[in-house]
Structure formats: structure tokens, C-alpha cells
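Have a look at the structure below, then the notes.
The complex appears here minus one protein chain, its other protein chains still in place.
Showing chain A:
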Amino acid sequence: MRLADLPLLTTLAWRNLWRHTRRTAVMVFALALGVWSMVTLASLVRGSMEQQITKEILNLTGHAQIHARAYPDDPAVAHRFRPAPALDQALRQSPIGAWSARVRVPAVVSSERESAGVMLVGIDPAGERGLSFIPQAVTAGRYLDSPDDPGLLLGRKLAEQLETALGRRVVLMSQDAGDQIADRGFRVVGIFDADPQAMETGYVFIGRGIAQRMLKIGAEVSEIAVMTPDRKRPQAAVAGLRAAAGDLDVAPWTEVQPLLVLTEKINNVVLLIWFAVVFAAMAFGLVNTLLMAVFERTREFGLFQALGMPPRYILGQVLIESLMLLVVGLVLGNAAAWATVASLKGGIDLSAFAEGLEMVGVSPVIYPALAGSDMAAANIIVMTLGVLASLYPAWRASRYVPVEAITRV
């Protein structure tokens, strides 16, 4: 096909498209609706997933973690380590962002009335900024001042369970480096809120220096949590840390939270299935519309051939018609999806189902996230498969025998 003939075919295709305005409008609406549903649903799923991942990363996971080899299976005080100078140097180099060392061991916290099993987390309060949720989570009292701050941060729900309150004293009990019971009294200096609530009941925070002294572990720690510039690509940072970490285990968040990765993969598959289902529905409409248009214009296609138009031009004309339908539908669908996502910028409040959602790790407020990759995937799928689905009607149009087509009533 000559490039110079494209304007002719384009003119014919565009005008033919609007010969039956209502039919074309219905098809464009169906295409737009399909694309809108693809992109909007993808942005909801993606937004929800992003929130889940961000939340898990801030809930003490980080983008990567460094532990003693045995710690992930048995997070006890025995599996601690002292960062070697090489590791310390690697942590201070790009592409590492924020990082902090923690003491993290099982413990029992007791008030005058109740006790509960928790994870004791000894932190460097300044180091946790930009690394975890805790600096922003204190809603009553104060955050810790330093690794040697003698205070303790307690989750709101745990405080209720222990029937204690801000300013009251609790006792923390754990196993020290010499396998002896170590205990110490703390004043509750801050109450924190967390999502999910299990974080409120499962963790207590104290200064790292205090924890090290209590457990008699000197300058040793249980883990180092690290933030990298891009959570989707922590590999470079992890490789650098692994080279410097010696015998230690350096794991990106994808290994620390495999369930989250699996959930993301399942979401991707669900989205693809949704894309396929929506497209299949659209494809039937598209093929039907084009076939009707082709059958109605049998005489015209015969005439085109009688006048000397090569069959491939007729094929091209029908494909251009389909392409135009698809483009108009895609533009409208994408615009509608963009507008929908923009109007839901403040989030979709699903707090009525908060309890159920928390069980599956979904926040009660979902903020849709319009991902370029999802938009591109939806558009490419619709465009590519749409053109492929149009090949049959186009081929039919190009196969008419001129004399039969012209004489058909």
C-alpha cells in the first residue's frame, strides 16, 4: 500500500464510521467502558497493593534486612551480630538511603494486672526516621529521645489489654546473652497507633542502648533495616551489602515478605484475567459491528474493486475503521479512567468493612494509583487484539467477487 493512498483510505474509513452514528457511538461507548473498567480497576488494585507494600515496609521490614543466618528461623538473642567495619562502610555509601540497627527479641511485658508476649524492639530513635512507622505513630506522650532513653513505647491496644496507661510503669522480661532471665522496669512515655492492630499488641519499643545493656549484648544487634532509593529495584543495594556482610544474611523485602510478593503476583494475574474477560466482551461487539458494516457495504466493496482498487486496500480500509474505533474508544476510556482516579484522590473509604479488610491486610481507605504500566498494558491489549479481531471482517470485505458484490441487492 502506498503512503500517498492513506489519506483516501482514512477519509473513507472515518466517514463510513459515522454513517451509522448511533451504532458507532454505542461501540465507542462499549470500548470506552471496557477500557475505563480495566484502567480503573487496575488503579484500585494497584493502589491497594502499593499501600499494603508500603505499610509492610514501614512496619519494620524496610527494603532489605541484615541478620545473623539463624535469626529468621529463630529470632532469639543468641542470633545476634556486630556489624563489621566493611558492612558499616557499605551502609554509609550510595545507593543506601536510611538504615538503622535494632535489637529485636521475644519478651514478656507485664503491668500490675496483666502480661503479654511481645517482640521487644530496641531502636535508635533518630535512625528510625524515614525507615519505619514508629516515629510518626506516637499519638499520646512522646517519642524516644535517644538510644539511651529509659522510656518505653506501648501500642494503644496492648495498653488496654494490660490495663495500663501513659506514665505508668511496666516490666519487660526476656532472655539475656547468658541465657539468664533479664528484666527491667520502664515507664510508658508514649502510646502508639499502628495498622494493622497486631503491631500495637505485638511490639514494644525501647532505646537500643538500654536494650543492649538489659540483654548484656554489648554493641551487638539483631538486625539492620535498610531503605534503598527504589523499593522495586533493591537488587543493586542488596548485592553491595552482601559483598560487605560476610557470613550475615542480607535479604531484600521480597524475601522477607514472600506472601506480599505472592499477593502482588496474584493481583497481576487477576488483572490480566479481568483484562481478557473485558476484552473478550468488547471483541464480540467490535467484530459484530465491523461485520455488519462490511455486509451492508458489499456493493461498495464490489464497486471499489470494479474501479480498480486492489483488495489489500479494502482490507486496509476496514482495518483503519477498526483502528479508529479503537483509538476513539481508548482515548475516551483512558480519559474517563483518569478523571475517575483523579476524583478519588482523597481515597475510597471502606471503613465499614475495616475488620474484614484488615484480616487480608487491606487498608480501610484505598487510594487508587494510576500506573503507567497498567494503562499501557490495557491499551496495548485492546489495540493489538482489537486489530487482530478485525482481521476477519476485513478479510471478508476484501474477498468479494466484484460482479457478485455489485449485483447483490
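We adopt the following convention: a residue touches a chain if its C-beta (ideal position, glycine included) is under 8 Å from a C-beta of that chain, and two chains touch if they have at least 3 such contacts; residues count from 1.
Keep in mind that, in the parts below, contacts and distances are computed from a predicted model.
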Chain left out of the displayed complex - its UniProt protein name, from "Macrolide ABC transporter ATP-binding protein", "GDSL family lipase", "SpoVR family protein" or "Cell shape-determining protein MreC": "Macrolide ABC transporter ATP-binding protein"
For chain A, the residues touching the chain missing from this view: 2, 4-5, 8, 11-12, 15-16, 19, 299-300, 303, 305-311, 313, 401-403, 406-407
